[in-house]
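Excluded from the complex is one protein chain; the other protein chains are retained at their positions.
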Amino acid sequence: MSESLSASLETPATAAAPKGLFRRLLKNPLGAASLGVLTLIVLTALLAPVLAPHDPDAASANDILASPSSNFLLGADGSGHDILSRLLYASRVSLAGAALALAVAAALGVTAGLVSGYYGRWFETASTWVTNLLMALPGVVALLAVRAAVGPSLWTTMAIFGVLLSPAFYRVVYTAVSGVRNELYVDAARVSGLRDPRIISRHILIVVRAPAIILAASIGSVAIAIQSGITFLGLGDPSVPTWGGMLNDAFANMYTAPLQLTWPSLAIGLTAISLTLLSNALRDELERSSRPKRRRGRRDAGTATVRHEPVLVHEDTEDTEDAPSGEILLDVQGLTVSYDQADGSAKTVVEDVSLTVRRGEVHGLIGESGSGKTQTAFAIMRLMPPGGQVAGSILFEGADLARLSAKEMTRLRGKKIAYIPQEPMSNIDPSFSIGSQLVEPMRVQLGLSKAEARDRALRLLARVGIPDPERTFNAYPHEVSGGMAQRVLIAGAVSCDPDLLIADEPTTALDVTVQAEVLDLLRDLQSDLNMGVILVTHNFGVVADLCDRVSVMRGGRIVETGAVQSIFDDPRHSYTQSLFEAILDDSRPRGPLETDVTAAASTQGASS
Amino acid sequence: MSERLLEVDDVVVDYPVKGLRKKPFRALNGVSLDIRPGETVGLVGESGSGKTTLGRAVLGLAPVTGGAIRYNGRDISGLSRSERRKLAAEIQVVFQDPYTSLNPSLTIEQILVEPLTAQDVAKSDATRRVRELLDQVHLPSDAGGRLPREFSGGQRQRIAIARALALSPQLIVCDEPVSALDLSTQARVLRLFEEIQNRTGVAYLFVSHDLAVVRHLSHRVAVMYRGEIVEWGDGDQVTARPQHPYTQKLFLAAPVPDPAAQRRRRAERTRLLADGA
Partner (left out) sequence: MYRFIVRRLASGVVLIAILTTLTFFLLYLSGGDIARRIVGEGATEEAVQAKAHELGLDRSVWSQFTDWLSHAVSGDLGSSWFNGQPVSDAISSRLSVTLSLVIGATLLTAVLATVLGVVAATRGGWVDRVVQFLGVLGHAIPNFLIAIGLVSLLAVQWHWFDATGYTEFADSPSRWLSSITLPVLALVTGAVSSVAQQVRGAVIDALRQDYVRTLRSRGLSETRVIYRHVLRNAAGPALSYLGVQFVGLIGGAVIIEQIFAIPGLGQVAVGATSQGDIPLVMGLVMVTAVIVVVLNLLVDLAQGWLNPKVRHA
């Protein structure tokens, strides 16, 4: 069933993927086994006239409930039919019935899903309504009503059951298509002048194909189950042998011939399980192959390894007089962060990083994506994604954070070391009010009463420049703007008077005017609370604005470190120099278009 | 100099809002500008200012409810899909996100051939053109057989540029084409944009939130705020001596990568805000 579906959906542009998929499916043990069982079942059904030892409808009163023998390999049923022969013929009916339901469901659901997902408008509204209507009744109840109306016709019943199943396809296809409808590559195809049918066949069907095939296998299993269920209830056509009908007969004779229940049960169970396992194997294989290595924004992802070389250190001189000279708050030595890989190896993303932060000092970590700057920040808080390992030492107030237990670390977080994330909106729990998320850590870490914590939260909100603290306190995350949300996160970070603040690109997601305000706020809070700060950023403007010291990272290592003024005046590492050269701020404006360029353009533009 | 490639004349864009009797959202409110052949017009503004909508309106991807967009003197704002298709050879696009603007399941060659075959270019000519295009954007000629995920962000953006160039358009709408890229990659891609313009004389409508990028590349600059253009003129004029208070605020808000200069800019900004308040 699934093969024919995949063939019909296949487009020439993507022939490569599904061919490989079928081969991979055969290598997957579950996939191969279920495919094998299904092939066997389909074959026996097709070859029933050849394989069956008896006429499935031949019954003799002498053989009623006969035990298995050489004549009746599986015995005879309550009317004296040979069970094996009937089982083989029943396979044909049961499979064909399920296939009919599946085909109807797929044809209706996929078409409607494609049209309403791609074009939307009134068709989308109408389809959603019909879907809700079809799903307002349990399938079995709806089928009973249909049976009452049309009588015991298996094919009509299964075709109508297909209609009832079609919402499953509709939803899957609709979700996939409406998700891809606004993808930029579809827009690009429109701008390229592609016609709709071509856009659908090239860009839309691809995303539909995988989920539709997976669903088809799974729906096939449902169709087998319901079809057997209906016939088991005795509502099928009694003249046609079906698995459910045989089960009904065996169930009636449960006390005298219990073994007879086994055969139809086995047929139904094996088919349904194989289809489900096939669907799972398909999903596993598709997920394994098509997991896009999409890197979002400037999050540090993979890291290129760079050859070992000494860190260029700018020694402090008298010129850097205004650098803070408080006690050393954080002393990181030889920090290495690695992740366990599926194949047992470890992938190193931060290697041999050493840095110090004094009280009242802002230490910038700057680098491009994949340089390891965010990983370094996470490692200091011990908040790496699962599988992360830390080596080296992270001395903070006399304790080595690299060696603290999870419990001891939890006690430090928020109270001693706080964190400001990059994306404001995704970093607030959408299910809780802003106020309750501010109050909760203060109650846990500072042991404040509810009223005290609320009071303090309101004062914090006012402190970070929120115009109406009371209203924001009661608001939910989706009700505030990104700039406001970032102020709330900053309020949360400083709520327990931390000594060290770790800010991971705190202004990257913000508009430039909001960024300026947030930078001002961070500067004020930092000097008010005399915190040490690690500021992760990719923006030299932000470093110039806020930092006392900066370390330039590349490939998981620090290549150059020193006082900000010193690095900006005299970048020594070739990589730092290349970064400075890429800065456009001090480049000259391009100036108005010169006329001779215009003349050249009108002649060249068309011919090139 | 009077020749105009594109004229945006008092354009209004309303997006319908879900729900009965809800007032539509006005994304553009009477916006006018023009682009000459071979010119780069920078469009700068913050999120929600309407700069991306203007780009999409020019591409025919946003509903124009008022005003006109004239290309070589002809109004293209209300064209049917089939008439619009003919414009594909004239106006092209490079989008912001190099990870979603290329279909992940097509090879580079399939992506680059697509606009050509849509204009009924013969298959063999199209394949030859693909090699030229890859060369133009400095990618190896064997890149055609690979999938987008095998390329870095900067390389993917080069592929997107190659796709835009495939039909030798007169105008390319660039929607934040370098803002998802790292600093050094960004510089290289911008250099490519400039190089292509100098060679082919294509005009750019260059949309960006980054003032430094816009100033670097644009002959003329328009500043957008809440669906309107608040300032519009020669690039050196607008970016060095902004007249409108919003433009001034915007320019002072961007931190300069130089501690001493940034201290001065910060002081200036504080003064401006104090005066304004």
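A and B are the chain letters, set down in written order, and residue numbers restart from 1 in every chain.
Everything that follows uses one rule, which is that a contact is a pair of C-beta atoms (placed from the backbone, for glycine too) under 8 Å apart; a residue touches a chain by one contact, two chains touch by 3 or more.
All values derive from a computational prediction rather than experimental measurement.
**Q** Which displayed chains does the hidden chain touch?
**A** A
**Q** So one chain is hidden, and I want to know which residue out of A:Leu26, A:Leu73, A:Leu133 or A:Val313 touches that hidden chain in the complete assembly.
**A** Of the candidates A:Leu26, A:Leu73, A:Leu133 or A:Val313, A:Leu133 is in touch with the missing chain.
**Q** Among A:Tyr118, A:Tyr174, A:Phe232 or A:Phe473, choose the residue that contacts the chain missing from this document, as touch is defined above.
**A** If we include the chain that is not displayed, A:Phe232 is the one touching it.
**Q** Tell me which of A:Gly36, A:Pro49, A:Pro258 or A:Gly591 is the one touching the absent chain.
**A** Counting the whole complex, the residue in contact with the absent chain is A:Pro258.
**Q** Pick from A:Leu247, A:Leu282, A:Leu521 or A:Leu593: which residue touches the chain that isn't shown?
**A** A:Leu247
**Q** Name every residue on subunit A in touch with the hidden partner chain.
**A** 132-133, 135-142, 144-151, 218, 221, 224-226, 228-229, 232-235, 247, 251, 254-255, 258, 261, 265, 268-269, 272-273, 275-277, 280, 378, 381, 383, 406, 410-415, 417-419, 421, 423, 426-433, 437, 440-441, 444-445, 476, 478-479, 489, 492-493, 495-496
The criterion applied here is as follows: only the chains that are shown with their structure count from here on.
**Q** Based only on mean CA positions, could you tell me how far subunit A sits from subunit B in angstrom?
**A** 30
**Q** Note which residues of subunit B are touching subunit A in the complex, please.
**A** 1, 3, 36-40, 46-47, 59-61, 81, 84-89, 91-93, 95-97, 99-106, 110, 114-115, 118-119, 149, 153, 160, 163, 166-168, 170, 180, 182-187, 190, 198-203, 209, 211-213, 215-220, 234-236, 239-240, 249-250, 252-262, 266, 269
**Q** Subunit B touches which residues of subunit A in the complex?
**A** 13-14, 17, 183-185, 187-196, 198, 202-203, 206, 290, 292-298, 368-369, 511-513, 515-516, 519-520, 538-545, 564-565, 568, 578-587, 589-593, 595, 597-598, 600-608
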